[in-house]
Structure formats: structure tokens, C-alpha cells
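Note that one protein chain is taken out, while the other chains of the complex remain in position.
Up next, subunit A:
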Amino acid sequence: MAYEKVNELNLKDTELRLGLPGTEQVKEEQDVSCVRSNKRQLQSDNEEESTTPPTKTQIVGWPPVRSYRKNNNNNNNNNNNNNNNNSVSYVKVSMDGAPYLRKIDLKTYKNYPELLKALENMFKFTIGEYCEREGYKGSEVVPTYEDKDGDWMLVGDVPWDMFSSSCKRLRIMKGSDALALDSAL
């Protein structure tokens, strides 16, 4: 294993050949999952093997444009000229069991499917179909949000615009909590 060599720090000249790239020697040392030009496995975990490459819109931080500016583009493209603000609308997103919170800018999404897809990607879970009567039945996770009044609501119940303006934070509930919510519905 190449990594046993690390303690020596001095790598022999032959280890780093100035020959053509992609020679066998060099490839052996890369025992990790990483990006190569013929595979668009960006952001892939070591364990995960996604067969479908992520679409371009799902690459975090690409193209390298600040959120502030991206958001402005969104507003422009939506031809929304009334009281338009180009601020960002960041909400914290927590997922039960994950060690740190994330933040997303709600204004970069236009509807629920986009939001849910982004959350699925961010936290690496899959969510079932939403239906009005039963919520996310059958899904192992349930997306909830805290609204302006401080109440915890199920994501998807109200129209998108109402949701995006009243959502203060998101919480992806898992396991027994999710089941409890489900059975309560």
C-alpha cells in the first residue's frame, strides 16, 4: 500500500517519474475515489458508487459565482420585478444524526422538487413521494420546517411561495421521529 511509505517522507526518485501522466506507477498510489476526466463523479463518497453522473446544477460551488450574484440572476430570469430584492434567504438545515448543520439559500430553488433534490444530494438520503393526505409515507426521512410562528410543519403542505417566505429553518427527521409524525397524520 502506498500509504505505508508516508512515514519516510522521502520518496525515491523513481516514485515520481516525469514521464507521461497516468502511468501505472502513479495510478497505484491513488487508492481513493476522486475525480478523473472520464468520470463525472464529483462529490462522491468513498463508499458510494453513483452510476449516474450528477447534473451540472448539482455541483456545489460551480460555476464559481457568489450566491449574492447567482441569486440576482435567478431574480432576473424569473422576470420578477415587483419589490425585487437580491438578498439571499439562508435557512439552516439540520438532519437527525448529522454532526453539523448546513445552510441553503431558499431563493435558489423555484419549487419543492428542486429543494428536495438538493437536500437529498446534500445529506445523501432518498425521500419518498409527497402526497397531500399521507405526507411522505414510506420514506425513511421526513422534511420539516419551522415557520414564522415557531411551529414545526411538514414541507410540501403549502404553496411554494408561502413556504419560502415563511420558512425559518429546516429539519430532516429520521427514524422513529419520522414514524411518529407519519402516524399522527
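Keep in mind that, in the parts below, contacts are C-beta pairs under 8 Å (C-beta built on N, C-alpha and C of every residue); 3 or more make two chains touch, one makes a residue touch a chain; residues count from 1.
Rule of thumb we're sticking to: contacts and distances are computed from a predicted model.
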Name under which UniProt lists the unshown chain, selected from "NADH dehydrogenase [ubiquinone] 1 alpha subcomplex subunit 8", "GRR1-like protein 1", "G protein subunit beta 5" or "Potassium voltage-gated channel interacting protein 1": "GRR1-like protein 1"
Touching residues on subunit A - with respect to the absent chain: 1-3, 6-7, 9, 11, 15-16, 18, 21-22, 26-27, 29-37, 40, 42-43, 46, 56-57, 59-70, 72-74, 76-77, 81, 83-88, 90, 92, 98-103, 108
